[in-house]
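Sending over a structure as structure tokens; questions will come in a sec.
The other protein chains are all here in position, but one chain of the complex has been omitted.
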Amino acid sequence: MTSDLHKPGAALAAGTSADPWATPPADPDGETYYLNMGPQHPSMHGVLRLLLELRGEEIVKCEPIIGYAHRAHEKMAENRNYMMFLPNTSRVDYLSGMIYNIAYCQAVEKMLAIEVPERAEHIRVIVCELNRVSSHLLWFGTFLLDLGGITPFLYSFDDREQILSILDRVTGSRLTYCYGRFGGVTEDVDKKFLDETTAFLARLRGRMAEYHALVTDNVIFRSRCEGVGVIDRETAIEYGVTGPTLRAAGVPYDVRRAEPYGIYDRFEFDIPTASGADNLARYYVRVAEMEQSMRIIEQAIAKIPDGPIMPEKALKRFKPDVGEHYFAVESARGQFGIYIVSDGSDVPFRIKLRTPSFSNLACMPDVLRGTMVADTIAILGSIDIVLPEVDR
Amino acid sequence: MSADTSLVAPGAEKKRGYLALLVAGFFTLLSGMWVTLKNLFRKPVTLRYPRERPELSTAFRSAIDLVDFEELGSHDCVACMQCVNICPSFCIQVEGQKYDGVKRKRATKFLVDYALCSVCGLCIDVCPTETLKYSKIYDEVSFERDAFVFDLLEPFVEREEAFLEGQRIADAKEAEEKKKKAEAAKKAKAAVAAKKKADGGEEAEKAEKPKAEKPKAAKPKAEAPKAEAPKAEAPRADEPKAEAEAEAPKAEADAPKAEADAPKADEPKAGKVDKAAVEAKPAEPKPKAAFAKPDSDAKAASLARIEAAKKRALEKKKQAEQQAEGEGE
Amino acid sequence: MLKTLSDLVPNVFLAMLLAAAAIMAFATVNALFLVWLERKVSARMQRRYGPTVVGPFGMFQTLVDVVKLLSKQLISPKDIDKPLYHLAPIVVFVPVVLGLSLFPIDKSFALVDTNVGLVLVFAFAGMGFIAIFMAGWGSNNKYALLGAMRAVAQNIAYEIPLILAALAVTMIARSMRIADIVEAQGSFPYILVQPIGALIYYISAVAETNRAPFDIPEAESELVAGFHTEYSGMRFALFFLAEYTNMVIVSMVATSLFLGGYKGPLLPGPVWFFGKVYFLIFVMLWLRWTFPRLRFDQLMTFAWKVLIPLALANLLVTATVLKVMS
Partner (left out) sequence: MALNGAGKGPELKEAAQPALIKKAQGAPGTLSEREEAQLMAEAEPFVRFHLLEDLLNAARANSLWPLTFGLACCAIEMMAAGAAKYDLDRFGAGVFRPSARQADVMIFAGTISRKMGPVIKALWDQMPSPKWAIAMGGCTIDGGPFKYPNQYAIYEGADKLVPVDVYIPGCPPRPEALINGILELQNKIKAGRRFKPSTHEGPIPIAKAERTNAPTGRKVKG
């Protein structure tokens, strides 16, 4: 192992050279070889590139190469005022776009100390939790797709479509929502929306039985998941892993409970954890989380008061005081933090997005070492990354 | 947790023998096959799109369009440039013009590049006359790259003359009324001011100032439902608000504060910049160039900016005071 | 009395020509039909419609696909092993098609009839993975190579239980001639005598044809397209054709060995025969669209630790019982 390819960063240099497919030269001993997985690969969830050093099918080393979905979100924030950054937020993580969108609104509200009307708070909780369920449903489908099961993907998409049409009723969009505004939301919900949501929850609970028969209990699925891709407590904490991946390692950390934001402190819900820290544990945590989200939605629907959805005086153009603010929420993938530096002008000086996928992906080289190619796909699928969120 | 979603937590299962596991595993496979078999005989959920059209929700968002107000017989875009300035994607181009005898500006060009749009709805939020809405476009495609620049004024072109005519009459009428009212208000104000001066000191006067302005702005609004006969009455109700806000976007982060005092009738500065750019390159909406570009690496620059910002804030305060004094007299 | 094509057509060359034409026509039409069926069945299982536009119920969809594939550019990548790369699609296709001719589809008719029919079928089927290896090796693509290596390992592992299960049947029927085996299943099919053997055979057969959940040589989510990653146009279509023909062959073997071939009440022989074959194929589709994929090492473990011991035990029990009964 004398060649320079084993120096840190060698693979990265190969990735950025003029030849997009360049890989380090083969191992002179002929023991190992390199395999480029991605950027175009059916299960790379977009455009991740993994440079794998393989011995047969066993992974000796893995180097994730990112940046293929870099869209300069954070730089864009420095080029426009606070309001104009709103549409970007839901495109950072398009699977839980609503949560990100609302989170950004909440961050700015915290900065400006704006009071949000009660009704708007409840609506926000409902749509965010619906969005979380839809994100988990999509994860469920794509994870099974990664494992080779195609039909569960279509079933979960069928359920997801229901959520999308419910959200479409109030937000007007299917995927990249721009529903939140500083101080409230754009559209009020009607009775039909609440009824549809309640009906959907009942339907999803019914479908869960099917999912369990089709997937959860399946012996092939279990054998693909059990004991595979263990991200143990220490590794997870070391790398700053959050979200279901962390909870699957037995750490009951959920921002909604640890540092309640919005009105989350008013709802009763559990934080599902598991001890296995493997693919199955992550699967279990996510499925259980869907149930908890449904519980929250039910409580919010029961409690939702009448009233305005925006403060009396709508915010149009503003200049926050000089200062720094951090605000974190629990997105579907983990802790999403927004760090705003204000220099007193109407344009943010800097917005840093702390995205969960980035940290969750960071532990991959450690976790993937010694696994098989097929496991790589399964593990990547189970931690549920969204690439534009990694690259921002 | 309800029984339906209960899961056996990983590791909680009992260890079973080799054959028992095999048989149990086999039965889990069968239960999975039963699910797919059941679904085989269910009705597909597919929306057969070209034949069946989707039902768009009431909140459906797409490219923006101009509202055709019935009582106006046309749209009500006053080319205030607020949508142009707030648009994060720079996909709106508006140009306006003042016509003789018509009090407010009128849009002469309203282009939207749907290919750039991110359907955030900020433009609709800021529109002072609420003349913007979402169109119902949802399956537009083209073989051409620039086929998505929509000309929103196109359907209104023929009606424009008639609208202007009606507006002239209405404006003349309203101007007269306003004149009368203004005189009355002036008298009342003078009386109040005299009284105040007699009563209190200068400080009281300062405090009074903003209050005095408010009813002025609110008055036409309150009157709007009363005077329904003139065609253009309703939208005009918002007029003072519109003008007040048209001022706001001018205040670019780095622009000198003095501009805030620019003549009201003119279009905002940002709009002018935009117009010039547009003329140079008509097909592509040119984003406005005056961005605040923070120097990201230097801390010193940041401090300088913060200092400058403080200075500006101070200046602004001073100016406001001066203005208040000036108007008070 | 079983008649073959050479009995009906006296001229040998004419008979060969006819047989080739019949087999080719059947293989092609069957593959077209099966792909359509698969797309339709999978669509219905997933609660959608599947192809609907081309022809009634989208029946000609696969025909259109094949015409398109025929007219596509044939790309030969750089640095390939030319002979292997070009030969592979043909090698995968020819032996598979040959295997089709060996099955009696009625009491009185089979295209070819030999007393080592079963051996021939397995021999032809075994050549398939050589072609897959050629394709994977010749493509100069690491994914293809990985797929090829997996295919070889998998085929070697699963051929053993496949043949062991078939061996038990031949022991009962005391013949390797397929027609004899079918005839020997008097009033009840061998699946009742050999339930475990039938199951082992069927599972191994699915693995032999590289169908999900054993489709690891072309595992889409792992190896892009596996051994045929670098094949385009008609060459790719030949791999496709071979895969679906292979499905038919293993189902025909299963039908003949365990389900009593053309036997059945009321309806004529060919109807029963093809009915059983297509039912078995339907189950294969059903499996594919229900299960996730096994991992490579689990697949091997399953073969060596479960199927082969079970098949051996099954063979042993069969032999003992036969000895005792005789």
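Just so it is clear, A, B and C label the chains in written order, and each chain counts residues from 1 on its own.
The definition used in the following text is that a residue touches a chain if its C-beta (ideal position, glycine included) is under 8 Å from a C-beta of that chain, and two chains touch if they have at least 3 such contacts.
Quick caveat, the model's predicted, so the values are computed rather than measured.
Q: Of the chains that are displayed, which are in contact with the missing one across the whole complex?
A: Those shown chains that the absent chain touches are A, B, C.
Q: For the chain that's not shown, point to the residue among C:114, C:140, C:232 or C:298 touching it.
A: C:232
Q: With the missing chain put back, one of B:77, B:111 or B:126 would touch it. Which one?
A: For the chain that is not drawn, the touching residue is B:111.
Q: Provide the residue numbers of chain C that touch the chain removed from this figure.
A: Here the touching residues of chain C are 39, 43, 46-54, 58, 61, 64-65, 67-68, 71-75, 220, 224-225, 228-233, 236.
Q: If the hidden chain were put back, which residues of chain B would touch it?
A: Missing-chain contacts on chain B: residues 44-50, 54, 58-59, 62-63, 65, 67-72, 88-90, 111, 113-119, 124, 130, 133-152, 154-155, 234-235, 283, 287, 289, 291.
Q: On chain A, what residues meet the omitted chain?
A: 16, 18-21, 39-42, 46-47, 67-72, 75-76, 79-80, 87-88, 91, 94-95, 138, 153-155, 157-158, 160-161, 164, 172, 174-176, 187, 387-388, 391
Rule of thumb we're sticking to: only the chains that are shown with their structure count from here on.
Q: Using direct touches as single steps, what is the fewest number of steps from chain A over to chain C?
A: Each step joins two touching chains, and the minimum needed here is 1.
Q: Using the touch rule from the top, work out which pair, A-B or B-C, shares more C-beta pairs.
A: A-B
Q: Determine the centre-to-centre distance between chain A and chain C, using the mean Cα coordinates as centres, and give it in whole Å.
A: Taking the average C-alpha coordinate of chain A and of chain C, the gap between them is 43 Å.
Q: Measuring centre to centre with CA averages, how many angstrom lie between chain A and chain B?
A: Measuring from centre to centre gives 30 Å for this pair.
Q: Which residues of chain C are in contact with two or more other chains?
A: Those would be 45-48, 289-291.
Q: Mark out which residues of chain B touch at least two other chains, giving numbers and ranges.
A: In chain B, the residues touching two or more other chains are 29, 32, 35-36, 39, 45.
Q: Spell out the part of chain C that touches chain B in their complex, as residue ranges.
A: Listed in rising order, the residues of chain C that touch chain B are 41, 43-49, 286-287, 289-291, 306.
Q: What residues of chain A sit close enough to touch chain B in their complex?
A: 78-81, 83-88, 91, 151, 155, 158, 161, 165, 168-173, 176, 178, 181, 186-187, 205-206, 208-210, 212-220, 226, 270, 274-276, 278, 280-281, 284, 287-288, 290-291, 316-317, 319, 322, 343-347, 349-350
Q: Can you name the residues of chain A that touch chain C in the complex?
A: Checking each residue of chain A against chain C gives 33, 35, 41-43, 57, 144-151, 154-155, 158, 214-215, 218, 220-221, 223-224, 372-375, 377.
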